[in-house]
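Excluded from the complex is one protein chain; the other protein chains are retained at their positions.
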Amino acid sequence: MATMPLKNTMIDNTVEDPRQRAPLVLGNHDFTTVTETICRIPEASRPPQAWYIAFAVSSTLTLMLGCMVVYLISTGVGVWNLNNPVGWGWDITNFVFWVGIGHAGTLISAILFLFRQKWRTSINRFAEAMTIFAVVCAGIFPGIHVGRVWLAYWLAPIPNQMQMWPNFRSPLLWDVFAVSTYATVSLLFWYMGMIPDLATLRDRARTKIRQFAYGLLALGWRGSNRQWLRYERAYLLLAALATPLVLSVHSVVSFDFAVSQLPGWHTTIFPPYFVAGAIFSGFAMVVTLMVPAREFFGLKELVTPRHLENMAKIMLATGCMVGYAYSIEFFTAWYSGNVYERFIFMARAMGPYSWAYWTMVCCNILTPQLFWFKKCRTNPWILFAASIFINIGMWFERFVIIVSSLATDFLPGSWGAYAPSWVEICTFIGSFGLFFTLFLLFVRFLPMMAMAEVKSVMPQALHKQGEHQGLGDYWGDMPRGHEHKPGGHDVHH
Amino acid sequence: MSTTDHALPLAEPARQSWGLLAEYLTVPELLAAAEKVRNAGYRRWDCHTPFPVHGLNDAMGLKPTILPWLVLGAGITGGSIGMGLQWFTNAFDYPFIIGGKPFFSVPACIPVAFELTILFAAVTALLGMLVLNNLPEWYHALFRSKQFRRATADRFFISIEAIDPLYSPEATREFLKLTGSSHVELIEEEAD
Partner (left out) sequence: MHQAPPINMELEAQPLGALAHKVSILAGIVGLAGLGIAVGLSKMGEGASERFYHAYLVSFCFFLSLSLGALFFVILQYLTRSGWSVVVRRVAEVTASNVLLLAVLAVPVMLGANHLYEWTVTNRVMEDDLLQWKEPFLNLRFFLLRLAIYFVVWVGLSRFYLGHSTRQDRQTDPRLTLRLQRWSGPAMLLYAMTVTFAAFDLLMSLDPHWYSTIFGVYFFSGAVVGFFAWQAVVLLLLQKAGRLQQAVTAEHYHDTGKLVFAFVVFWAYIAFSQYLLIWYANIPEETVWYLRRQNGNWALVSIVLLVGHFFLPFFALMSRHPKRRRMMLAVGAVWVLLMHWVDHFWLVMPEFAADGVVPLGLMELACFVGLGGCFVAGVSWGFRNRAVAPIGDPRLPESLAFENV
């Protein structure tokens, strides 16, 4: 294999010229070098030192999560500060937070695929992995908050000792179906996308163990075009199925709140508003992970400033949608003339949890406004910082929705207050440990980018000159001199 | 697998030829060659590429797959099971009133029925793709070729199987060379 010629031929692909599409792969890359760039990360005999440090920290936190879960289950949910009326606190906040983050992966893989956004190829694998790990973290919280987790199978429609069936009219049960379907389909999508790349790793493997492990997972893929035909069709079908699925999952999560009669929860805009917020937070998490990853693993030519800029634009768009929902909710609280609605929105802004409310507004509404400026969209570290603020803001959004509405509902006599216990805080921090542990294992052992897909948007993948104009948006383009030799074949009949 | 005998030396009875593998360096070369192979009338042949090549299905003359129909069928099945399950459990087998809703509340049934539609369809999309593609197939004669390992990285290949009626060890090899292949290789496999 050729060694990786890392040339600093970085041209600015964020310059906008409507006459041509900006290149999506920078540098003098061809198929060989792209393969090399991506494969050498999992193939390295040992990862960079930073990886070990990060892994040590994150696995320690995971251990803490494990201890907290054991402590909770062995002692009872009383170790959390939940009370009456605040029966949902950090547990469900964390659940919605993680599930929301888990929406970007499938959005990028499915929706951007249907919209022919070719730039997605550099980030989709990464985002899909993030999705699955976020959904794993999300699944923990409702799993453990039920109290008697050993009876969790009551959620499934299987005969049990009560001789009763689950209540399908409950949105909480819809959630079980939605989240488990989402986890399954995301996993399928991720795995299917990875099959050709696993085959690449198999064919490059030098040790028996790697050959066996990657070979097993690659299922004997041999790049046959008869197989590609069905593979591509299956991918398109999965994308078409995953698109409404993404919308449905966070809509169902929003139903958990919105079907109730509680002021601040019961409002019809919740489903699309939650979906927009989920995509917003998911993209923020992709940026949080991608900015350091492209730095440390030398992927700047594949995850170019244009990719970052596009992600920033999506965050701006979804951030504005979230802002739209906030303002429509606020307006309607007044317009409805309903005193309870009005009260809860005033309480959010000026009541006991106003600090959380204003944190949310600043992080979610003001931060993305930075992205009106190109400087902020293209500077990786500004993006990185902004994405962290957005993550914080989106966590607080769920906290505000859940806790403020529960704490101060209709009757002042039944109001209450809630602050988390140390167990809840440690459990939440521990979930980050789990998330990052899984993520670090992913970047260590699996192809971080969809090699096959990146290759398919390179100019060398086109079979006639100038064809890139015909293939929709963001068909990669390259600086002159890197196109394949003009073949002069007319391959058409 | 039945094969025609290709006058291999009798000293190596354990091997028989599987077919020929031709290598191409670029996408246009592959596409041009694929058209020629198709026009020559070969049936048992295939292209191998590191990524799906646009236009190759046309060049090879491949027919569309039935996968979408399978997925549609699975989706309808999943949706029906979702509806049926909710009707059976909550309205028929053990009816009980919750929140003043009817036993069989269609609006409340939509989310679960929808999720099961997607679940069934998505699982079918993946499994159907694998079954139709005859995967997993961990052993394949082509894996014996060292050069073929680049089929998943940066090279393009056409393989023609020995069981193709038009196959002839010499003529097919010459033919593949004429299509612009940089390297043609005989692939052997162990005899049954």
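For clarity, chains are labelled A and B in written order, and residue numbers in each chain start from 1.
As a working rule, contacts are C-beta pairs under 8 Å (C-beta built on N, C-alpha and C of every residue); 3 or more make two chains touch, one makes a residue touch a chain.
Predicted, not measured: the structure shown is a model, and the values here were computed from it.
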item	value
Touching the absent chain when the full complex is considered, from A:187, A:269, A:356 or A:426	A:269
Sole contact to the chain not displayed, among A:159, A:337 or A:412	A:337
Touch criterion as defined above, residue of A:67, A:152, A:187 or A:320 at the omitted chain	A:320
Residue among A:247, A:279, A:315 or A:401 touching the omitted chain	A:247
Residues in chain A touching the chain absent from view	16-19, 21, 115-116, 171, 244, 247, 251, 255, 258-261, 266-272, 316, 320, 324-325, 328-329, 332, 335-338, 372, 467, 469-473, 490, 492
Absent chain, residues of chain B that touch it	54-55, 58, 72, 99-101, 107-108, 110
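Operating definition for what follows: only the chains that are shown with their structure count from here on.
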item	value
Cα-centroid distance, chain A relative to chain B, in whole angstrom	30
Touching residues (chain side chain B, partner chain A) in the complex	26-29, 31-32, 35, 46-60, 62, 64-65, 67-68, 71, 75, 85-86, 89-90, 93-94, 96, 98-99, 101, 105, 108-109, 111-112, 114-116, 118-119, 121-123, 125-126, 128-130, 132-133, 135-140, 142-143, 148-154, 157
Contacting residues of chain A [partner chain B, same complex]	30-32, 35, 157, 163-171, 173-174, 177-178, 181, 184-185, 188-189, 191-192, 196, 199-200, 202-204, 215-216, 219-234, 237-238, 241-242, 244-245, 248, 252, 255, 451-453, 455-456, 460-464, 471, 484-485, 487, 489, 491-493
